[in-house]
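Of the protein chains in this complex, all but one are displayed in their positions.
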Amino acid sequence: MNFLPYVVAAWLFVVGLYGIITSRHLIHLIVCLAVVQSSTYVLLLSIGYRTGAGAPIFANVPPGTPAVDPVVQALALTDIVVGATVTALLLALAVQVHKRRGTLDPNRLRSMRG
Amino acid sequence: MSERGRLLLFVAGAAGFAALLLWGLAGLPAFGDYRGPYGDVINASAVAQRHLTNMASAINFDYRGFDTLGEEYILFTAVTGLALLLREIRSEIEEAPRDASPNRDASDRSDALRWFGLMLAGFTNLFGLYVVIHAHLTPGGGFQGGAILGTACLLVYLAIGYRAFRTVSPKVLMDFADATGAGGYALIGLGTLLAGGAFLQNMLPLGQTGDLLSAGTVPVINLVVGLEVSGGFILMFAEFLKETRKPSREKDA
Amino acid sequence: MSINALPPLPVVLPLSVAALLIATAPRLPRRVIDLLAIATALAVAILCALLLVRSLDGPIVYWFGGWLPRDGIALGISFVIDPFGAGLALLASVLVVASLIFTWHYFDEVGVLFPVLTLTFLGAMAGFSLTGDLFNLFVFFELMSVAAFALTGYKIEEEEALMGAFNFGVTNSIGAFLVLTGIGLLYGRTGALNLAQMGRTLASAPADGLVIGALVLISTGFAVKAALVPFHFWLADAHAVAPTPVCVLFSGVMVELGLYAVLRVYWTVFAGVLAAHEDRLRPLLLAAGSLTVLVGGVMCFAQAHLKRLLAFSTISHMGVFLMGTACLTADGLAGTGLYVLAHGLVKGGLFLAAGILLNRFESVDENVLRGRGKLLPAVGVLFTLGALGLSGLPPFGTWTGKALIEDAAADLGFHGVSVILFLSSALTGGAVLRVCGAVFLGWGHKENEEGKTPKYQEKETKKKYTRTPLVMIVPVGVLFLLALLAGLWPTLKSETVRAAARFENPQGYADGVLEGSAETLLAVGPKQPPPSGFLSSVTATAGAVVLALTALFVRRLPQSLRRNAWRVGHPALAVLRTLHSGYVGDYVVWIIVGVAMLGGLCAWRFG
Partner (left out) sequence: MIALQAMAFLLVAAGGTAVALTRDPTRQVLVLALYGLLLSVLFVLLQAPDVALSELAVGSAALPLILLVALAKVRGREHE
């Protein structure tokens, strides 16, 4: 258990990348990018965890009760909103590509080359 | 590169990459052994310093409020970018939007479904509002509540239709929410500057810990964030929904 | 509000105005919006200049929310402003002013959206340059990216533009995740996000896998933005298709900011713990820089699409900048700083000039434009001036920077660096000079190659002008003038060297941020520009002229020579061209391979 969370985070990063490079559909590719991003949430929250401690909310427990790190939680919150916006922008590009070309297969779509 | 070549190169690269990641991760303290000091300092002092109980909100809206300003602007910029990317261009001949015909929406869905959807949307909205305003006390806040509010408006679309969605979230109003949400955050900061404090310094009275009106500027900023996030999410939905209107027109035509 | 309240303003001012414009847009006439945007960018430029001057004698430390550090632990976010950060923000705002003026007749159909995105882009770049907090750096990185993706995809009727923006978005997002993973590693070790505090904590133990892993992840993540080989593929795609006024900002300053972030993080967080390894780091970075120079330079010369050509020239120059900073000395860094400044101005001007051609002739293809530029002698003169500036002809600022880098490398015994620098200047300057000869003088012959690039592009203004409007020409001239001024300004060089010495002093930085103490200023004696730098720069320009003329009059060379050159050069070039496939999956694979390779090399050198 000591390092399982970190291994899971690394795995999510790599498996998301695998999805991206083998993708046959731009929207599928965007979703795989979201998987890569989820690796960072898992990593951040695992780093800030403390065994046996509670959530960093002192509404029903007195201040001073052992709590996990709230900083990584704040970072993860920011990260989630950022992820959603980037996904939406890429999606808009994909929708427009489809409108022009009628396909979303990256093998048939290219930016400039050579 | 051939597909096979790409995959082989990826496997080699990913193996090296994973080895690097694991080598780095092995240097971390074991899981469950967070050592601080940043989070511990805030856990120890924020209740006394800021009269609030939710530490994540304390960080997002006070200690590291400047990050959140940037984050709000990321959302704002994305919404502006979506409007740019999904704009209607001159070459696309525009007909009157299909849903301008009043009968269309009603015919698709049964009454029971519509009522159920409306009720669900109503509850979700209430829940979203609750989540927004209790940021400094319990889990939740402007992001989560804003996202829930945005999703609630989408439920209206699913239950009744596009026109109803636009009625509960008129474009002008949402543009305004989006802009004032992001701009309002910046203005709060400028206000604290004018008052002689540091940018985004918490200068309002802190009140009683546990009250709805406590923690100084935290609930104010949180409301502004809620405004921005809900407006931003609804505008994002709206841009994409606008897109879906077009192909159905083509098919019918 | 006292003068001490200035630091947040370069970020907050453009962001506030952007929101204001969206809220009031329906009621404002187009010209008011434009003027407001230009005035805001000008105000940011003035603010940055003020901050730059004030930071010459020591960094300006500003704590947001009034959260001063306690016992060496930072509670909030700080801006730490030094001449390098303020200078980059200043460069960004000057380029934004130029590009907003240039777009006076542009973007009629999108109204307020373009100025709004440009202003948020400016605010993000300013924040990115000034911050002293690692996660805040990440936030501004993302803000910058989101604005940049949207601006790149502006021409939604062109498949290349959409896919260029898509590739840009995917690769840079992966870069951001690499950075964030690195931040996670560092946070787990140090429990801090403030750069100074992280550096201090890290220095208390020897370097291990975590330190090296974090260094590699953060450097490569930002290297995607900095377009260093093999992370560079997205750049040419995005620059070739983005509207020209946007390219000015991308090539002129955004890409350079990627390298700035690597340096900033290295010199505040890693320099302490890796101090003993500097000698082993240097050759690694110099090799990476050389590779970037050569790939960028050769691909630049091989392009007929003018914007893509300029994009590859930026990649080549990024290699030079990496080599300058790879010396890990004050001279090398100062040389890079000066070069970045002058390059940004020259490259910005060149992109704008390309925009004028696009507007007049609806194409940026060298073969389509051949001879048609004879109608525009003024633009031709400016273009040639820019090409010479790009090749580092004295007294352009590019020359001072390059000479300083050469000296810094020679001081360390790396004499080969001058050869690489010569190649970079000759190839990129030569490519642009070749275009000048072809377009404005009609020299050379059409190549028989299959048209790889679309010959005609969606033009960026509503109507085609029969006379080039002054608002399009003047910004080009002003940018070149500023680049000349950067080379002639007497104290600029010595001040930059002084600032560079401070930049590379992690101890002083940490003391200044966490204790608020005056920095231990190192005594640095600025050197006089040696004549060797002058000579080698002129040689590089001469090399550029020779290359350009050779390419233009290749048919007058003896047949056997041509055939042999073709036999040697063509296969290599073909491979290089194939690698730039325009397919995002390939680009992602290269990123991962690059990370793995750098990781392996670092493990081998330091492990």
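Annotations for the structure displayed:
So that you can tell them apart, the chains are marked A, B and C in the order they are listed, and the count of residues begins at 1 in each.
To be clear about the criterion, a residue touches a chain if its C-beta (ideal position, glycine included) is under 8 Å from a C-beta of that chain, and two chains touch if they have at least 3 such contacts.
Just so it is clear, the structure is predicted and the values come from calculations on it, not from any experiment.
When the full complex is examined, the chain removed from view is found to touch A, B. Among B:Pro139, B:Gly191 or B:Gly207, only B:Pro139 touches the chain that is left out of the view. The set of subunit A residues touching the chain not shown comprises 1, 4-5, 8, 11-12, 15-16, 18-19, 24-25, 27-28, 30-32, 34-35, 38-39, 41-42, 45-46, 49, 51, 53-57, 67-68, 73, 76-77, 80-81, 83-84, 87-88, 91, 94-95, 98, 101-104. Against the chain not shown here, subunit B presents residues 54, 56-57, 131, 139-141, 143-144, 147-148, 150-151, 154, 233, 236-237, 240-241, 243-244, 246-247.
Here, only the chains that are shown with their structure count from here on.
Shown here, the protein chains touch in all possible pairs.
Interface comparison, A-C versus B-C: the pair with the greater number of contacting C-beta pairs is B-C.
Centre-to-centre, using mean CA coordinates, subunit A is 15 Å away from subunit B. Spacing of subunit A relative to subunit C, judged by their CA centroids, is 28 angstrom. Averaging C-alpha coordinates per chain places the centre of subunit B 32 Å away from that of subunit C.
For subunit B, the set of residues touching two or more other chains reads 6, 10, 14, 17, 21, 25-26, 28, 34, 36, 38-40, 42, 64, 67, 71, 74, 77-78, 81-82, 85. Touching of two or more other chains is recorded for residues 9, 13, 17, 21-22, 47, 71-72, 78, 82, 85-86, 89, 92-93, 96 of subunit A. By the touch criterion stated above, subunit C contacts subunit B in their complex at residues 1, 5, 7-8, 12, 15-16, 18-20, 22-23, 26, 62-67, 70, 73-77, 109-110, 113-114, 116-117, 120, 123-124, 127, 135-136, 139-140, 142-143, 146-147, 149-151, 153-154, 156-157, 181, 185, 187-189, 191-193, 208-214, 216-217, 578-579, 581, 583, 585-586, 589, 592-593, 595-597, 599-600, 603. Partner subunit B is touched in their complex by these residues of subunit A: 1-7, 9-10, 13-14, 17-18, 21-22, 46-52, 55-59, 63-64, 67-74, 77-78, 80-82, 85-86, 88-89, 91-93, 95-96. In the complex of the two chains, the subunit B residues touching subunit C come out as 1, 6, 9-10, 12-17, 19-21, 23-29, 34-42, 62-67, 69-71, 73-74, 76-78, 80-85, 87, 89-91, 172, 175-176, 178-180, 182-184, 186-187, 189-190, 193-194, 196-202.
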